[in-house]
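Shown here: the complex without one of its protein chains, the others still in place.
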Amino acid sequence: MKDIAIHSQEKDIREDLPWKQINTDILRSLDNPRRGYWYSIIVCLVLLAIGFTAEVIQYQTGMGMSKNHPHMWNLYIATFIFWIGMSHSGTLLSAILHIVHADWRKPIYRFAEAMTTFSLMTALLFPVIHLGRLWNFYWVVPYIPSRGTWPNFRSPLSWDGFAIMTYLTSSALFLYIGMLPDLAIARDNTTGWRKQLYSTLSLGWCGNDRQWRVFRKAYMLMAIFLIPLAVSVHSIVSSDFAMSINPGWHVTTFPPYFVAGALYSGCAAIITLFILLRYYFRWEEYMTLPILEKICKLTFAIAMMWTYLNLVEFASVWYGHDVYGKEVLWGKMTGAYAPAFWSMMFFGSVLPFALAFRSLRRHIPTMMAVSILLNVGMWLERWMIVSPTLSQSFYPWSWDVMWPTLTSWAIVLGSFGWFGLLFLVFVKIFPSVSMYEVKEMVYHRKLATEKAAARVGGAAPAYGAHMKKEDAV
Amino acid sequence: MKDLLRRWLLTFLCVGGFLIGTSAAASEAPTIKYPVPPPGDYNGDVVEQPIEFPHDIHTKVNKINCLYCHTYGRRSKVAGIPPTSKCMGCHRVIATDKPRIQKLTEYWEKRQSIPWKKVHDVPDFVHFTHERHLKKFIFDNEDLVQNLSVDTVAPVCAACHGDLREMTVARKVKPMTMGWCVACHEANGGPGDCWKCHK
Amino acid sequence: MKKSHRLLGLFSNFEEATKAIYDIRANKVSGVSVKDVTLISPIEHPEVEEALGDRGVHVQFFTLFGGLFGLIGSWVWISAAQATFLVQPQGGKPVVTLVTNFVLNYEMMILGGVLFTLIGLLVGARLPSRPGTLYSEKISLDQIGILLEVNEPNLAPLKSLFHQHNVVEIREEIIR
Amino acid sequence: MSSLQNLIDNWSQYRKGIEQGGFHHYEHRWGMAIDLNACIGCNACSTACYAENNLAVVGPERFAQGHFMHWLRVERYWDQPDKEFPEQGASFLPMMCQQCGAAPCEPVCPVVATYHTPDGLNAQVYNRCIGSRYCNNNCPYRVRYFNFWSYYETSWPEPLNMQLNPDLTVRDKGVMEKCTFCVQRIRTAKDKAKMENRKVKDGEFTTACAQACPTNAIHFGDLMDPESQVTKLWATHQVSRVDEQGRPRHEQDKKNPDLRGYRVLEELNTDPSVMYLERVRETLA
Partner (left out) sequence: MSGNELNRRGFLKLMGWSAAGAGLAGCDLPSTVTLEQGKETVLSYLSPEEYVIPGIGVWYASTCMQCAAFCGIHGRVREGHALKLEGNPDSPLNRGKLCQMGQAGIQGHYNPDRITQPLLRKDGKLTPIGWDEAWSLIGQKISNAPGERFAWVTGTVSGHQAVLLAAHTEAMGSKNHFAVEVIGPHVGRAVNQDMLGEAMPRLVLDKAKLILSLGADFLGTWVSPTHFATEYAKFRSGSRGMLVQVEPKMTLTGGNADMWVPIRPGTEGVLALAIANVLMKGGAKVPEAAIAAVSAYEPAKAAEVTGVSAERIEKIAALLKEHSPSLVLAGAPVEGHAHGYQAAAAVQLLNIMLGNVGQTIVSAGGFPFPQLAAKSGSTRDLIAFADAAKNQKLDVAFFYGANPVYSAPHFLALPEALQKIPFKVAFAQFPDETAEAADLVIPLASYLEDWGTHVAAYQPEEAGITVQQPLMERMYNDTIGFGDALLKLLKLGKSEQYAAWEDYYAYLRNAVATLPAEYKAGAANDNAFWDQTLQKGVLKVAAAAQELKPQVPEIKLPDVQPNEGYPLYLVPSTQLGLWDGRHANLPWLQEAPDQISKVVWDSWAEIHPATAAKLGIKEDDIIEIASEQGSIKVKAYLFKGVHQDVVAVPMGQGHEAYGRYAKNRGVNVLKILDPVIDAKTRELALYGTRVKLANTGKNEPLVIEGRGNNSQRGRKLVVTISADQFRKTEGA
């Protein structure tokens, strides 16, 4: 990959980027973003308020505000899967790319991981919101019970509990540990309460060789753990459906299908946030178009994978003997949910071809729109997994088509507000681009270029030439 | 060194004394097998009753069997409050000068039921049947049935209600939580099926 | 035995710093071995660390232990819990369902692994700690530092050594 | 520690699935036989269930949303879509919880609010239920009903609430509920039998629906009791829950295929406790 970076016309990042500027640029995000940032904050607050009121109403009057028989699960579970999926690419990509030493990840992985953590925290809300008696949600947690009863370790729902908690802990740790050196930098360049905060959080990191060595290994180990974890988490979420007996759910291809979908929506989300941050904090220097292009290519690949798995699933149902399953599939394609279904197919499988064109990839507004639409498609996919099956399963007498109520829509919107708020606050408080790693990137690429240049001819310039300008210190 | 020795001696004496004492107590206790009461106590507040009924006088002094008044207990899930007629059965003649009895007579003459307050109130989704418990712990308990008296029966009731021989108005002295019930069921081989108790 | 002085040289040129370490390694200064050297760098920096020779890392053992603990511990816990359960939500399945339990064991393995890796990191990297009085912001910016604990007599030669490798700044303190 | 001991001691037993007879040693196995030849679809059973089990009346708006609570519903199908008139009348099907032996609803409840009793019933413990509604999603018969609202005030305005049956609770919002084969009656009968140191006699009690049915279409009894009417009915119609190896059947192999017994959606391997007897009509030219 490195070679590609070198030979391609423009570089992922300017190699003569002065390190001091890196610090200042990134740390600038801690105090003065564009006005757009504040607008977004307000929008998120409004959404959150709406969602919260809706939830309060629902809490007092009952689940009737949102669902009906036989649609026991609906919008909430769909959105739950959506957020879980969103959480995937962040950590997974960061971890995979880290293991394969793809250093173009360095400027973008921090906010991706933040996205993971926060979308998980959002996802966690939904099973609880969805409960009929959410004030008893802790009965799912396997605490030492006073009543002599345990949760049911056999229920996919309790697996969810385990999996998500594990995933949340691990990815939060991964994010935090990766941030240690940057916290140290922030500590050294701030004053007042921020200094207090960072010096506590950075645990007095000073960057001596022992710390670096252990850090490198530990970080790598965590990355290695996170990959199977991420995969398993979404497989488990998929088993909520695959383990049930319902036609259209009881499908063996669900786990990979879910994981693909997860990566897909995650990547799309990364593109969106990439563009937003680039705008908020004037980070054109770091979040450069080539990197954007790389993500887009990745997204495209995953989109094709998802499409393939989709077709495989349909095919397996189509050629299988499960008449009920066929009914459901046919119902999806032609029934009341057909519009949603087909728009999902369009957004999920057709729209991504926009990513195949360089000119489009490099056109920021288009990418913004596309990435958002891709996520809409992914959300529809989740809904199309949950609702149609419930609307016509084994028992014809209880067949019914149901559209979500305002309340549930409001709560879903609220969740976006909640996520957005968490994320925005995070990027304001913490350096959301990894400074030390960008430095590494710049440094190593510089060396590489010089080596290359040397190979081409001409004496290799002395090391450290890259800091002549700053020597005046 | 010296004080260490003394401390050893002291502990030894204490332990020994305790052992002897307990063994003695054990030898005095009646041979009747009683339900193993689950651990845990509860300090219930004193409930205001229309008539301050003195359990202690009836049971401790007059030695009236619990089941004489709470007679439904052996036939129904509820032990029940005795019908006023039962009270009057005795108190037409006994202690008619006492204020409490006069209050009782008042109710009786007005043909009103006495609005007692429930002290031991399990939640409404719990099915608890006295009938079965009494059968297991009293009527199936041979040597208890041999000498059936308030002093042999009261300890059984005490497992859940505390020793009423020491109370005037009944007070809640056991937690009566699910954990507590379950502990007792495990200790005394009660059923573990949720639907035995949850309705 | 305790050294009397602590000495920090700040270099802006990584190459020079590396050379300096190699010199120390070659015992250019008598009585100062490379073992006393602590390198303090703004970025993860393999090239320079080579100079220090290999210094062991032991995080992986924490991880291994954590993983195994999570795996086995959770298996025992869950199966035992299922076995002593008041009632059985069977649906025709056995009471202790190994396959489904394994899903949870797998998660617990990873959780254990991750948590113990964290512990390993903290222990191995001696965190949390204090940066120390000699520490300078420049390090976190772009300069690399060589920290040594030496005795009085070795101070002067070391400083000269640093100056050969055009050190930017030298800081020292007396250990008491 | 003791629990670990227990695990090791009874290992082999705990590893038994339903194929090996399962973990339970059934005391009873309450079951039903419903004769669709006799059933006239008059709703008496359903209303009796309302009276016995404190079922909420939800009103038209919520009924339209599908929030109805009838544990026992009488379904009505038209079998001759091609004909101009339904010349052979309707097909009525009283459908209540089938109390499956291998119930799909059981393993998926995260808090074990629904589980399998030693009587072979799918218990629903109302006050343990947290309303995740997974059970109903997984129920092929869709016979579980969820309290979407708090019906207590709306459904039983004073003094209607005086009719409520004290033997079972009124469920509040957020709780799943379903047919229990009138477990309160079962409980009473079993307690009575225990008090008299005997086993429960067949016909000693019956469920509200079976009691009310004017045509005796619904038979209720203990499938473990070889003498009970239900067992006999199952036998005469050559329907059995398990095959020779004791594995639950997902299809019956009858010696006489003309016999009317069958179990609804049996092929899903849910092992229902309710046997239906096929509807009968004259074949007229």
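What to note about this one:
Going in written order, the chains are labelled A, B, C and D, and every chain counts its residues from 1.
The rule is simple: a contact is a pair of C-beta atoms (placed from the backbone, for glycine too) under 8 Å apart; a residue touches a chain by one contact, two chains touch by 3 or more.
These numbers were taken from a predicted model, which means no experiment stands behind them.
Looking at the complete complex, one finds that the omitted chain is in touch with A, B, D. Annotation: of B:64, B:122 or B:159, B:122 touches the absent chain (contact as defined above). Although one chain is not drawn, its touching partners on chain D can still be listed: residues 36-38, 40-44, 46-48, 50-52, 54, 57-60, 63-64, 68, 70, 73-79, 81, 83-93, 126-127, 129, 150, 152, 155, 157-166, 169-175, 208, 211-217, 256, 258-260, 262, 264-265, 276, 278-285.
Residues of chain A that touch the chain left out of the display are 60, 133, 135-136, 323, 327, 392, 394-400. Within the complete assembly, residues 44-45, 47-48, 72, 75-78, 80-85, 108, 111, 113-125, 172, 176-177 of chain B touch the chain that is not shown.
Here is the rule we use: only the chains that are shown with their structure count from here on.
Chain B and chain C, compared by their mean Cα positions, are separated by 65 Å. A separation of 45 Å divides the Cα centre of chain A from that of chain D. With touch defined as above, residues shared between interfaces to two or more other chains in chain C number as follows: 81-82, 85-87, 89, 91, 93. Multi-chain contact residues of chain A, defined as those touching 2 or more other chains: 148-150, 152, 154-155. Against chain B, the residues of chain D that register as touching in their complex are 115, 117-118, 121, 123, 125-128, 167-169, 183-184, 187, 191, 194-195. Those residues of chain C that touch chain D in the shared complex are 76, 79-85, 87-96.
Chain A meets chain B in the complex at residues 146-148.
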